[in-house]
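Shown here: the complex without one of its protein chains, the others still in place.
A, B, C, D and E are the chain letters, set down in written order, and residue numbers restart from 1 in every chain.
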Amino acid sequence: MKSQRLDFVTDVPTPTTFPRDPHDTDGTRPEVVSYGDDRRARGLRTLAEITGESGERVVDRLRDIAPDFADWIIDFSYGDVMARPGLDRRSRQLATIAALTALGNAQPQLRVHIVGALNVGCRPQEVIEVILQMAVFAGFPAAINALTVAREVFEQATG
Amino acid sequence: MKSQRLDFVTDVPTPTTFPRDPHDTDGTRPEVVSYGDDRRARGLRTLAEITGESGERVVDRLRDIAPDFADWIIDFSYGDVMARPGLDRRSRQLATIAALTALGNAQPQLRVHIVGALNVGCRPQEVIEVILQMAVFAGFPAAINALTVAREVFEQATG
Amino acid sequence: MKSQRLDFVTDVPTPTTFPRDPHDTDGTRPEVVSYGDDRRARGLRTLAEITGESGERVVDRLRDIAPDFADWIIDFSYGDVMARPGLDRRSRQLATIAALTALGNAQPQLRVHIVGALNVGCRPQEVIEVILQMAVFAGFPAAINALTVAREVFEQATG
Amino acid sequence: MKSQRLDFVTDVPTPTTFPRDPHDTDGTRPEVVSYGDDRRARGLRTLAEITGESGERVVDRLRDIAPDFADWIIDFSYGDVMARPGLDRRSRQLATIAALTALGNAQPQLRVHIVGALNVGCRPQEVIEVILQMAVFAGFPAAINALTVAREVFEQATG
Amino acid sequence: MKSQRLDFVTDVPTPTTFPRDPHDTDGTRPEVVSYGDDRRARGLRTLAEITGESGERVVDRLRDIAPDFADWIIDFSYGDVMARPGLDRRSRQLATIAALTALGNAQPQLRVHIVGALNVGCRPQEVIEVILQMAVFAGFPAAINALTVAREVFEQATG
Partner (left out) sequence: MKSQRLDFVTDVPTPTTFPRDPHDTDGTRPEVVSYGDDRRARGLRTLAEITGESGERVVDRLRDIAPDFADWIIDFSYGDVMARPGLDRRSRQLATIAALTALGNAQPQLRVHIVGALNVGCRPQEVIEVILQMAVFAGFPAAINALTVAREVFEQATG
């Protein structure tokens, strides 16, 4: 079920640059770590680094009703996706804020990821710039409602 | 990072009912199979059973530009999620058709999952019923556009 | 304004089974009966069976500002659509939960239809499975927010 | 299941102002016409007046796969909703164009309703004004894509 | 970067019909007023006429976190877009209500623009008619949630 790579995708992270199962010497699938434990450890570390307590609280609250879903957030969302090389954490958080602002129906997640943006070194003004830009692509109401969330996060952060 | 289960969630699949690493005797995380190979095998089997060639073609086409993403579809979407017990395949496909019809911006995926619905034993009329119902929840345009996709799938299936 | 039926849609009710005027006494396909009163009675019965008090409260609250709209919910949404044969009630409720979870902007309706799913015999875990599956098709935020609604419904149901 | 009307809703059409079964003198349900034939006739007339051939073609095409759905468009969408008094046809079409432009995933319906707007007397520039305004509320991409549809309709109308 | 006008767009406001810098006699850019002060003045006037205090409060609240964004609302949204000739204010507000109802994720803005609709002379029933119509194009949940907002606005307006 393999097909040729596009030549122009020259900068797909090579196996040597990606943490993986030490016993795996096959270079064709650099990011798929064969052991769940690795995904779990990488996911927990990434979740903590990006969202800090706020994200862990969300995951923890989900354990009563959907424990496997809580694990997916750790293993897949943070272990497989957010921990990937090839894009810096600041860009990943700003891209997430752009998407959640545009979707406009995920305020709780927007709050967590604005906190996450500050945690990985984004300046408040960079967060604001991304939200303002969404007025062009998703309309003014989406941007206004995201600014309301951002203000609350900033006020708590400085309260 | 554990919290108590809700008592009413009495029917969360117990470890004994879920295929998992035979060496894993800990019942706290029934669905997380520790070996990537298991997720891969379960994902490939589930992908084939539900989508047949159409889904495999989608995954295969993604390998050139995003090989890891292609693996996520197999390992996560089909290995972790769609393969779960607790809901029959027919209900899963009808729920997917409902969501893609309501979202209205995922025609290619709607096509794949209508094929998938027929593959797992849904009758054409059941697919149509779900789409018609979406007129109430997502509006008539969403339902009309999904019916257009369904017609094409049915005509090919019978062509 | 008729066009030929698609041959493959073998289970689409044929015109001969469509009671289309008051002299037609065939009761097998009630949903296109010509009398508004029938739609009303069928709608009220279906609304009560699926949503119980919660749905009736919603309809009742709408009477002050939009009495005709309240009637449409009864006559069209429940009398014409949700009462249709061809798909069982459990599948209809799970499809509705899938759509409302994916849309992500209809929490009050999601609440009513999770209650409705339990009313027609869906198990809490089946509702959860549909919501978890939406993480694949509509993203994790949509699923997380729907799980929050589901927890509240389940806690009230068991409280 | 009745609740008091809001006093300020003084202009809800009263039974005497709404076309209904001449034999029905009960004022409690002004818009629910008791005879399907009345909804059907009113719906067909309204569909023809607003969308002309383009809408009838859409309905006709749906008859093969979902004949009841085709009837709902006539009876509910046009017979119950679009035929209502209390808002002029031009405003209804412009509101529909606004919504379909903002949703951004219903191009075929947008086309039909731009044609409909011209049919009921809207000037091309009024259609354009509504679409331009959506740049503020739904973003520039939504407006750009709707303008593309509008241009095609206008060119055909003048071709 | 000019291209020919479509002949059928005969009613694009010509320079002479559009308020602009009196010193500007060049007809090539009818709507672009060259002086920011004109956009500002026109925007503030239009914002006040349409939204009254409610809109000014929104803009004012935005000044602490995004002062330029607050200016964009005045200069672009109201000075450039909402102040345009070619469509009456009532139609503009009803189109905005249609879009915000259909989007379903902008309740605060829907509130402001329902107030705005009443301010520019729309009757409560016209607002309700537009919202009811959205049940056809965006589904019943979107319409129900918008009716809830409308009721609150109407009750305050008459309280």
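Quick notes
The working rule: a contact is a pair of C-beta atoms (placed from the backbone, for glycine too) under 8 Å apart; a residue touches a chain by one contact, two chains touch by 3 or more.
None of the values given here were measured: they were computed from a predicted structure.
Note that the absent chain touches A, B, C, D, E when the full complex is taken as a whole.
The omitted chain makes contact with just one of the residues D:T46, D:N105 or D:N119: D:N105.
Screening A:V58, A:I74 or A:L103 for touch with the missing chain picks out A:L103. Among C:V59, C:L100 or C:A138, only C:A138 touches the chain that is left out of the view. Where chain A meets the chain that is not shown, the touching residues are 6-9, 11-13, 76-77, 81-82, 84, 86-87, 90-92, 94-103, 106, 109, 123-126, 128-130, 132-138, 151, 154-155, 157-158. Taking the whole complex into account, chain C touches the unshown chain at residues 102, 134-142.
Considering the complete assembly, chain B touches the hidden chain via residues 58, 62, 64-66, 68-69, 72-73, 77, 100, 103-106, 108-109.
Criterion: only the chains that are shown with their structure count from here on.
The chains in contact with chain C as well as with chain D are A, B, E. Any chain bridging chain B and chain D, meaning touching each of them, is among A, C, E; the list is complete.
The mean-CA centres of chain D and chain E are about 22 angstrom from one another, to the nearest whole unit. Centre-to-centre, using mean CA coordinates, chain A is 42 Å away from chain D. For chain B, the set of residues touching two or more other chains reads 6, 9, 12, 76, 81, 84, 102-103, 128, 132, 134-142, 151, 154.
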